[in-house]
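One protein chain is absent from this view; the other protein chains keep their places.
Chain nomenclature is as follows: A, B and C, assigned in order of appearance, with residue numbering initiated at 1 for each chain independently.
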Amino acid sequence: MSTAAVSSAAPRKGADVTMTVLRRIGVFALTVWVASLVVFTLLNVLPGDMARAQLGMNATDADVASFRAEHGLDRPLPVQYFDWITGFLTGDMGISYSSRAPVAPQVFDALQVSLILVGAGILIAVLIALPLGTLAAVRQNKPDGVLLSAVSQAGIAIPNFLAGLLLISIFAVGLGWMPSGGWTAPAEGFGDFLRQLALPALALGLVRGAILSRYTRAAVLDVMRDDFMRTARAKGLMPGAALRRHGLRNALVPVVTVTSVEFSALVIGAVVIETVFVIPGLGSLLMRAVDNRDLIQVQGIVMCVVVLVLLVNLLVDITRTLIDPRLRSAR
Amino acid sequence: MRTPHRHGLAAALAVAALGLTACSAGSEDGADDAGPAQDASVSIGLAAVPANLDYTTSGGAAIFEALLGNVYEGLVQLDEHGEVEPLLAESWEISEDGTEYSFTLREDVTFHDGTPFDAEIVQFSLERLDEWTANTPDNLAAIDQVEVDSPTEVTVVLSEPDYDALYWLAGPLGTMFAPDSVDDLASEANGTGPFTFESYENAVQMDLARHEDYWGEPAGVADASLVYYEDAAAAANALRTGGVDAILRAEAYDQVESFEEEDEFDVVIGDTQAVAVLAMSNDHEELSDPEVREAISLAIDKEAVLAAATTGHGTILGGPSVPTDSYYQDYSEERPHDPEAAEELLEQAGVEDLSLRFTLPNRPYAEAIAQVVQDDLGEIGISVDLETQEFPAVWVEQTMTNQDYDLTVVSHVEPRNMINYDDPDYYWGYDSEEAAEHFAEARAATDDADYASAMEAAADQVVQDAPGVWLYNSPNIVISRDGVEGLPEDDLGVGMNLSGISVDH
Amino acid sequence: MSQLRDAQAELESAEQTQPRRRCAGGGLILTGGILVGTVVLMALVSLVWTPQDPTATSAVDRLQGPSAEHRLGTDGLGRDIASMLLAGAQIPLLVGLVAVVISLVIGVPFGIAAAITDRGAGIWMMRWNDIVQAFPPLLLAIILAAVWGGSTATAMVALGIGASPGVARVVRSGTLQVLSQEYALAARAAGRGPLHLALRHVLPNIRGILIVQATVGFAIAVLAEAALSFLGLGTPPPTPSWGRMLQEGQSLLQVEPLLVLWPGAAIAITILGFNLLGDGLRDRFDPRMEVRR
């Protein structure tokens, strides 16, 4: 099919990459702003009286009024939004209704914990998925490949909290190898930190790894069908070498893309895993804030999660641009 | 720093007992062989999470349970039998008409930040009660003013006699605060108690450290950590895997048996002040009919409720008082499980197709109770819709404050919660002149016997009117690993005193 | 795009003669179908019959092992586990169904519209889509549970809305594919408007993608419902649901592991079934397009 005449793209990569990255960051900022509107709107249609819920039944109307004034709940919503979002940008998420402490430090502490957990989960998932997914693709018609496929299928079907419960039951309570939960910051004791991280990270990573390995398998299968793989073989590369030199990097592009989707799945998976393993991360904080109807805290946490997800999307986008030169000069 | 002392087992037990009562007598004797380590630390698993540290404005027993008696102290405290005994006040006198309480204060007490404790502090703390929004400050509404007689003498003047006043002063309402500290009660705790407050990571862990300059018997452990597990099974797992040394107020009822079977764990089942009560809204047309309420009472199988909620641990109740109350009477046989009779009653009342909205806190015990009740009421033709509400936030707002419910259930852990039947505005909506008279009599009582008999009469009246169904008094389950001694066995509805705990290595 | 590679053509013509493509993924579809069918059957049967009343509590019967009366034993409230397992299939399936329908109802028109107006509004529509996608379904469900309290309805709505951006994305790329085909141009040259294009050309041709998407979406919704119930934000008691059973059973895991294993297995089998079905259908409808959400 004929296409419009395209002036032959001059390879001026440096400028292209910078432009692409800058444009992505611009879009990211815009996206975050709209997302903040969504979060604020969603959470400010809460029915019921925040103040009364927080103060309990002995509170008088005056108490309620002063609570509302103290937390600025008596001002028009646009003003509240403006205050919240400008505060958010400067790292001030307001004062928690229930703990009466600033929200931001709690959220940041919890965020660190969750990030470590999610990071460990992704690491485990990737370490499982890349080799196994590739193997399953290469050996797709052989018994071991089929077996790998089946195992990963089964892995996907197990909810991560069930995996968590079973891991606790076997390795913590049953065998006593690991603690059943809790959290130690790495600075406070690296051994304890690792021991406590092991099971929840596994619970997260195993299931995500199973899913990611399916994507990897699909991506590698796709790549193995590509023309340039045939070219590589025609050059005289052995199948394995062709896959290593030409296939894997190409297969990585869709896998990296999927990782961004996987990341948000992991973050939300961490919410559940944190409750199972009593880990003071964002998930635990969120669940408690929801229980306490601590609107301002919920708002801060949700916004953080959303920014995080968008940020990872941005990073993945940029990573793809770096891996795939075609995206650099994309329109 | 004192040198580590070694105690024999007997001595250890003695210390433990002393610790519980936290009496002022020193027991620095008996230094020998292996025993509790002075520099030991203990970590204790708990279920209920403090929202913050300020129990003057934040509801929930978890805060004062952790802080009262450990960090904060009042003029008086409850001994292990629930009797009032001296603490920061060495002694007191009550005027003939019961309206003036004169306390003589200890002299050598300072707050952890160095503020000296004196009569001014008492005046400040007790006159500040009108700023409280949580933990039923109305229980001490009778306090009119506090007069400073001398630095160590203070008189609390009541506007009318209240026999319960001392009792309430032994609880959170009687806490002594340093005036400079009240601005950040939510995040700091500055008291006179045996532990200093170190840190609180919200909903995760609270760290207390022994206050070395405590005026009384120093705490048995150097550090105490309260670790919070909202999920009972997680707490039990933590105990099993060495994450904590003990769990207090354990709700993992199902696991009690398996812990009892294991040698390395000790299980103690103590008392609580808690009353699990199924409240029936007086605003509801059919439910305002005593026959219908009676029928519902008869329809509920309390054995089944107890089995479902606590696997049978605890005491089945028939009335609003608990066994540890001085005015306790056993009403459990009053309305035995009798579905047929219940059905007949309903028929008599001419009620058909009754459909009720049951709001319940999202707590395992409440969900278990609700499902049994739903089932039981279904048997007699009452259909029940369950509506789970987050506890405390939503339940307190919707059910308790707005009183928007037909049926609800909650375990009232606050002590002597029966007096709320004297408050027609309480969510129970109970309003009885007869009962009110008895409650007034009780307040005006000047000795225990009068008080108890008046309260008994009130209880009789309440039970007769059946504004709710009293289900059970839950047990206080304490599970600890071997070697941890001196844990508070009973939950008296005040703080849990940790100073008596000792840990064997 | 349309350049045929000869070998490919030769191969495909060979495949055409033997109906290989027809039965592609047959084994997966069969296995998945059997698993899903079993679950659906469980739900249907439980509508009219269960061995016992799945909500009937009985204090004396609590935590019993399997017996003639209780095939799989009883739970902590003395309820019959077998009956709860059967009836517990209803909620996941209902949530899955409604969530998938919601995600399709939102995502399909959105995706098609974004593709048809690809240059102008379409770009902004997809940006919006990206934003919504930054709210994972489960997070959305938690937020909605915070707003309205946890219930089956909020779970269904949240999961449906949360899944819709994924649907929209897939639909958009499928629609762009269709619109780039000459038959779509021919339809436009014939004076047919966007609605005709959408209904007569796009929908029938992305049907396969939609079925695959719906199947996978079903599995995700079932999983999310279980997680929500586990967190206490899903289906409230006494309605039996596997997620709730898991949550109630976890405190008894050390005492009676089967209370967790039964509902856990039921959830796993359901998800496995839908995933296998989805993979099989994907193979059948489009052997080239692999898992790509």
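Assorted remarks:
Here, a residue touches a chain if its C-beta (ideal position, glycine included) is under 8 Å from a C-beta of that chain, and two chains touch if they have at least 3 such contacts.
Throughout what follows, contacts and distances are computed from a predicted model.
Considering only "Peptide ABC transporter ATP-binding protein", "Cation:proton antiporter", "Phenylacetate-CoA oxygenase subunit PaaC" or "1,2-phenylacetyl-CoA epoxidase subunit A", the record for the omitted chain gives "Peptide ABC transporter ATP-binding protein", by its UniProt protein name. The chain not shown here is in contact, across the full complex, with A, C. Interface note for the absent chain: among A:Ala62, A:Ala187 or A:Ala234, the touching residue is A:Ala234.
Residues of chain C that touch the chain left out of the display are 2-18, 119, 123, 181-193, 200-201, 204-205, 207.
For chain A, the residues in touch with the chain missing from this view are 1-11, 19-20, 22-23, 26-27, 141, 226-228, 230-239, 245-246, 249-250, 253, 323-326, 329, 331.
In the analysis below, only the chains that are shown with their structure count from here on.
Put simply, the C-alpha centre of chain B and that of chain C have 47 angstrom between them. Note: centroid distance chain A to chain B, computed from Cα atoms, is 42 Å.
Residues of chain A found to touch two or more other chains are 168, 173, 275, 290, 293.
In chain B, the positions touching at least two other chains are 231, 237, 240, 362, 390, 394. By the touch criterion stated above, chain C contacts chain A in their complex at residues 1-2, 5, 127-128, 130-139, 142-143, 145-148, 219, 223, 226-227, 230-231, 233, 246, 250, 253-254, 257, 260, 264, 267-272, 275-276, 279, 288, 290-293.
Of all residues in chain A, those touching chain B in their complex are 48-49, 52-60, 63, 98-101, 106, 109, 168, 172-173, 176, 178-183, 275-278, 280, 284-285, 288, 290-294.
Residues 49, 51-52, 54, 57-59, 132-134, 136-138, 186-187, 201-204, 227, 229-231, 234, 237-238, 240-243, 362, 390-394, 396-398, 400-401, 427 of chain B are the ones touching chain A in the complex.
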